[in-house]
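What you see is the complex with one protein chain gone and the rest in place.
Letters A, B and C name the chains as they come in the text, with residue numbers starting at 1 for each one.
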Amino acid sequence: MFIDLNADAGESYGAFTYGHDQEIFPLVTSVNLACGFHGGSPSRMREAVALAKAHGVAVGAHPGFPDLVGFGRREMALSPEEVYADVLYQIGALHAFLRAEGLRLHHVKPHGALYLKACRDRETARAIAEAVKAFDPEVPLVVLPGTVYEEEARKAGLRVVLEAFPERAYLQNGQLAPRSLPGSWITDPEEAARRALRMVLEGKVEALDGGEVAVRAETLCIHGDNPRGPELVRAVRRALEEAGVEIRAF
Amino acid sequence: MFIDLNADAGESYGAFTYGHDQEIFPLVTSVNLACGFHGGSPSRMREAVALAKAHGVAVGAHPGFPDLVGFGRREMALSPEEVYADVLYQIGALHAFLRAEGLRLHHVKPHGALYLKACRDRETARAIAEAVKAFDPEVPLVVLPGTVYEEEARKAGLRVVLEAFPERAYLQNGQLAPRSLPGSWITDPEEAARRALRMVLEGKVEALDGGEVAVRAETLCIHGDNPRGPELVRAVRRALEEAGVEIRAF
Amino acid sequence: MFIDLNADAGESYGAFTYGHDQEIFPLVTSVNLACGFHGGSPSRMREAVALAKAHGVAVGAHPGFPDLVGFGRREMALSPEEVYADVLYQIGALHAFLRAEGLRLHHVKPHGALYLKACRDRETARAIAEAVKAFDPEVPLVVLPGTVYEEEARKAGLRVVLEAFPERAYLQNGQLAPRSLPGSWITDPEEAARRALRMVLEGKVEALDGGEVAVRAETLCIHGDNPRGPELVRAVRRALEEAGVEIRAF
Partner (left out) sequence: MFIDLNADAGESYGAFTYGHDQEIFPLVTSVNLACGFHGGSPSRMREAVALAKAHGVAVGAHPGFPDLVGFGRREMALSPEEVYADVLYQIGALHAFLRAEGLRLHHVKPHGALYLKACRDRETARAIAEAVKAFDPEVPLVVLPGTVYEEEARKAGLRVVLEAFPERAYLQNGQLAPRSLPGSWITDPEEAARRALRMVLEGKVEALDGGEVAVRAETLCIHGDNPRGPELVRAVRRALEEAGVEIRAF
């Protein structure tokens, strides 16, 4: 039994430091690195790639909306052609740093509002999948299971990697609970660790609206950008290791 | 006897159209495409790559300073590490569009103030050369002959392509005449064509400060972004063809 | 009987020229100048303000979404607080150039997707109105009649100026026809002129979905950024003048 732990990272921009990369990289097995649009300046991307290399962490591209001031968290009405071009551009930019370090592009996972839009807007999802396919059809796409995003990634013939969120509450229908709902975000490290364990060992977790919900996961996403982020990642990692789950990149 | 004609292109940005790509691409054999920093949004870059493909024009990357509002024409005090990262980022971004179209990266040529700084600042030149080498040591770098930029490109072991400018006046010492000097810029198409011909056939041209200057060139750079740009490119091309010079990518 | 003719302008950005300001400014009585977010770099804003001063044209601020690459035409999910701050910032920036030239801020009119969002999203509309009020409660807001945007502008106690679009088709319900509908955009100058005249003289115009629709207007918006823009503005202006309508700023 094994699982990947992924974290969004490399989001610092010039003199602006974001997140806790130094503490997070030793704890995870894959990272999704910002590519300049919502975070990640060239110099900080280079730094993040070097850090990933030093820790033997697999590196994926984390393309976002072109909205630095909004950190890619605000939905934008991009056409599918614009999504395609923006994603391709960002993948290529990150790839150059990997190539310079002799690393390969391990996966792609969209960021923030682009990820969420892909989960419910088929054209956006298709544009992302087509961009990845055009760049390299061997590169896997990390998706939220049960969404049009997963469907389009499969239709494009890409390898799909299923993701779950131990810190996020789920609804009975399998979707993530909207952030506006009380209890939608788990901040207690031990609680997140317990949920991560259930997801991996039992393939399910309690739903916010009652009962349980099936959760399929090949990778668990842990957020390291809040003050307790590193602590939470450590708790999840420890719980999995103590249960004998192997933690390794997909 | 043959020569390459190159033009800076793909500089449009979103709704902002710049230059005359549609008229220029049929006339040249290689283009240097902007990569997003001084011009060239992802969607317009994609468009420019498609146009190049349609016309069978060789595509190089044209990285510039991160100064969209200044169009990359204002020198910036970037550290060599920042130059390296910025150039690598931009090369990668353009490369993704080429890869998606089944094209290869034909060359790299820095833009505007970055090009000019490389010609006289050894550290900047070395950083550019190292970025190209890190990305792909087989990719040639277009340089101004007789500069530290040429030296550093050679030291890095890159293939070097020598460039001359039929529209720009030269000084006896082989350098380009500063734009502030009267007569530094040739705007008459027939005059530019005549100079291009001398450069290719005789390897020299009149100097602005008297006498003649040797000009070595494997590629001639023609600017298409002024109103008479396309006319000037046509005049140069016609003159070369009538003299029996083959025009083809290096 | 009189009417104002307004045009969006000052949208050039650094080396990127957009629209036909030189031809349009002599033809209109007010302009809405971009403030840097969707277009309008500081130097080009200064230039546009000087041009407006030379032609005696009233100058309003034209704040947009922070989306230069999308020219402010793509809706963005900004919070009301973000809209307030972005609008206030842009008004202030333009105001500085007016103040330096001894001019006053004549009005505010949001740009593109921000304008359209304000017409149907009450919180966005309120945020815009509050920003204008906070800056100067005497400054009028240009609105589309019959929208929540008009309502919120009135609730904030601002002077409201009603706008109509001779180039745009209307539906029977008084709304602008979506651009996706055939016939939604009038490109023939004479037809636009005829419609402008009916709007001003009769207060109505033909609806795209049949019958007529009442159109209240204190200002007519004419787009000068397409190739036939200046011609269209001239046709509208001529038709109004020949009918004895005085053209002057509101």
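Throughout what follows, a contact is a pair of C-beta atoms (placed from the backbone, for glycine too) under 8 Å apart; a residue touches a chain by one contact, two chains touch by 3 or more.
All of these numbers come straight from a predicted model, not from anything done at the bench.
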Identified contact with the non-displayed chain, of B:Ala50, B:Val69 or B:Leu201: B:Val69
Among C:Leu27, C:Met76 or C:Leu94, residue touching the chain not depicted: C:Leu94
Given A:Ser41, A:Gln90 or A:Thr219, the one touching the chain that is not displayed: A:Ser41
For chain C, residues in touch with the removed chain: 36, 41-43, 45-46, 81-82, 84-86, 88-97, 99-100, 131, 134-136
Interface with the undisplayed chain - residues on chain B: 66-67, 69-70, 74-78, 82, 113
Those residues of chain A which, in the complete complex, touch the missing chain: 13-18, 39, 41, 68-71, 73
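The working rule: only the chains that are shown with their structure count from here on.
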Contacts with two or more other chains, residues of chain B listed in rising order: 41
